[in-house]
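For this depiction, one protein chain was excluded, whereas all remaining protein chains were kept in their positions.
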């Protein structure tokens, strides 16, 4: 068996991907991009830190932008919500027991929060038990701008050792919805892992890491995607519309990738499919199946394949770059 | 307190609204409507019973059409999935202990299934532990028709006694995402109840009941909604496009209502918002707030307000019809 | 023959429907509606008169709003463009020769202009040879609001005597693209007349008149229509979204009708089909064919059928109201 069994009763309850912490060079320019182009709502701005949420989100923030020229272009961590404060306590013990680090952190506009690492080569994850609730802006059409971004959906990270990283996250209850296998070694090359009821909270792929390839946000429709791209062009960011709009392979869905002013990559996706029933098996692909991220069109540009956000303080190392590339080969997709 | 506390650890685990069982007069005509107009995929057809699923669904069926002229126009039950077979056993004991009925039933193409009633005036609910898995048709664009319906989302039922029915379902872990209160009595008049991670698996509203007002299915975009309506017109069902396209009040979202050849009402909605975080409070509205199901446009036609599907063998009785009507008054919506 | 022959070489060259002159009660409120909800761009505002254009239009204005409480709710005229100043001179002689009136008028921001009437019971038409050219706002996505209205397309007027009015306009080169005939008298009951290369610059229907039923503007897509409706609701105009979104019968196309703060009716349509080739025959319908303006859905509300804008100084009289109603009967449409 190439991937571990699903853990139906994990030690603590991670509910969903929730927030990312980015370092940026110029907060004014970043805010212009995130609010005017992508359509985020500013929840708070203080001490050189901006807290943003999508128009559907009632949680205080899903994006934190921290002005810090020395670390601009890197991320501090990706964030996950847990169901309660009790889960934070259990998580701290569990992660430490598994050889990772887990420290309670004070975060403005967050409830009890725990910064964790699961070992070298894995992305730092901040767990958070709650956030203040702010009004959803979904019905306030007058205030909506640009891409009218709805909510954070998932992260994609590059890690040098996919199988060991998968094991660590699946031990926390993450469930695979799709993965690719090396035809010869039967090792997992890339994987979609899920906690909430759709196919992805965290995508892992083998490459030099830990690095953050992108954070994906849901938008309502194609027209919202295009409005973001059109306004990006108006504001001088036309070349930062990096890839798309295009169709992903299964689980399919339209995508459009942007690079923010510091190079952080944001993916817009349409509302993903539901993934709940336990008997639903993941899609599995051999490395030679030619599964494609893009069933039509010419495939991503080289910079989409190579450039990623590093995590501050975490050296990126190792990684089977060739495999990453093969996953994204724009060959014909089969209908599942 | 007008509604009960949320039960975070319910006796058994209902995961989502899953399937409806309708009686129909002419199976051929119903199949034409469900496949050509709405876009369902036929999973199996045997013994005068058709099993249909949406193009996103891997479960065997979300709609069961049973040819039976004597009962045509009624429903047998609404269906809910539970997480495992163990949940079925616990459910049987729980429902019986609570004064309801719960009988194991043999259903083709379903795992362990339990038909339950929660007492007079409540809708019959069939619990199901699993279904065979069939290929998702999401990427098979050639085979997709009409509205390209994705998946079942929720039911709306009329019940004569909303508060007692709410108490019964909330005891099973259903969580309220929105409700209306009588300004004077502080009693709940209508409510959205959820198990999966969006605002609704079951909507209850006070009226003569138990009756099934509609079953809602998710479609991908406005263009899919309209294609269903356009094909309905081509095939002679133009007047069965009953209401919409229009916008619902909060939680908002576009809708379009159809009546099938037996009068069963199907709602098409766009992908609903996410509703996960425990600190997220339901929207609450006073009966005098003028909350509207339709922030713009002229409101639903009278038949939308009055006509519903009865449950075979369950007499519809009682119900504060005036309240139901007031909920749907097409007055101006406030932005939440 | 129930309608006249097409005049291929008319006395002067009307090129398209171009602008409407409305009287309004409160210019500030009207401007809010036209710019925030519908998405018009303000070209000039002076002396209590606002000049507006769609985001695609380079002509100075397609809507003129004149603050005048005494005449609010009426229109002064509908406007047509002619190809050159020479056409104005010929038009003046022609109209006078045909028994109408034709006076040169001074209009700010218009070239040579001629106010004409073609006799009792017909709408007053202002011909205009040119307008100053302003930048198209089509690529300026940042500045676009609400429905992002593109351009004026056509007028629909009620006239008491359709056959004689049709004769007058067809003598000017208008070409029919669709009409309905009284089954017994073979008289035309309603008609689409066109000068530019789509099916309609002027629609005439038999009813008390002359009255202006609506002015239609093209928008880019369904999402733009809905954004206008959603913002209308946010700004308190939700009940002024009068009818739709829905589908028209042939030549088909999606529509959405609004009432402005003075009750003037604005139709949004998607880009209409091309109608150029001379051998293309109009669609002709018998009054008993049950042709429908809406192949699906419940049909327009009563106020859509009855309420219209009067032309200031032109008494509305006569008219076979029953016929108008029958045209819009929401019966099933046949596929042409």
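As written, the chain order gives the labels A, B and C, with residue 1 at the start of each chain.
Basically, a residue touches a chain if its C-beta (ideal position, glycine included) is under 8 Å from a C-beta of that chain, and two chains touch if they have at least 3 such contacts.
Only a predicted model underlies this, so the values are computations on that prediction, with no experimental measurement involved.
Peer 1: Touch partners of the unshown chain, restricted to the chains that are shown, please.
Peer 2: A, B, C
Peer 1: If the hidden chain were put back, which of B:84, B:164 or B:234 would touch it?
Peer 2: B:234
Peer 1: Looking beyond the chains shown, say which of C:81, C:200 or C:265 touches the absent one.
Peer 2: C:81
Peer 1: In the full complex, which of A:167, A:233, A:284 or A:316 touches the chain missing from this view?
Peer 2: Of the listed residues, the one touching the omitted chain is A:233.
Peer 1: Have a look at C:270, C:294 or C:316 and name the one touching the chain we're not showing.
Peer 2: Residue touching the chain left out of view: C:270.
Peer 1: Touching residues of chain A against the unshown chain: what are they?
Peer 2: 222-223, 226, 229-230, 232-234, 236-239, 241-243, 245, 247, 254, 295-298, 301, 330, 332-333, 335
Peer 1: By the contact definition given up top, give the residues of chain C that touch the hidden chain.
Peer 2: For chain C, the residues touching the absent chain are 15-16, 56, 58-59, 81, 83-84, 130-131, 133, 135-136, 138-140, 150-151, 196-197, 220-222, 249-252, 270-271, 273-274, 276-281, 295, 333, 335-336.
Peer 1: What residues on chain B make contact with the chain left out of this view?
Peer 2: 36, 139-142, 221, 223-224, 227, 230-231, 233-235
As a working rule, only the chains that are shown with their structure count from here on.
Peer 1: Go ahead and note the Å separation of the Cα centroids belonging to chain A and chain B.
Peer 2: 32
Peer 1: Would you mind listing the residues of chain A that make contact with two or more other chains?
Peer 2: 139-140, 221
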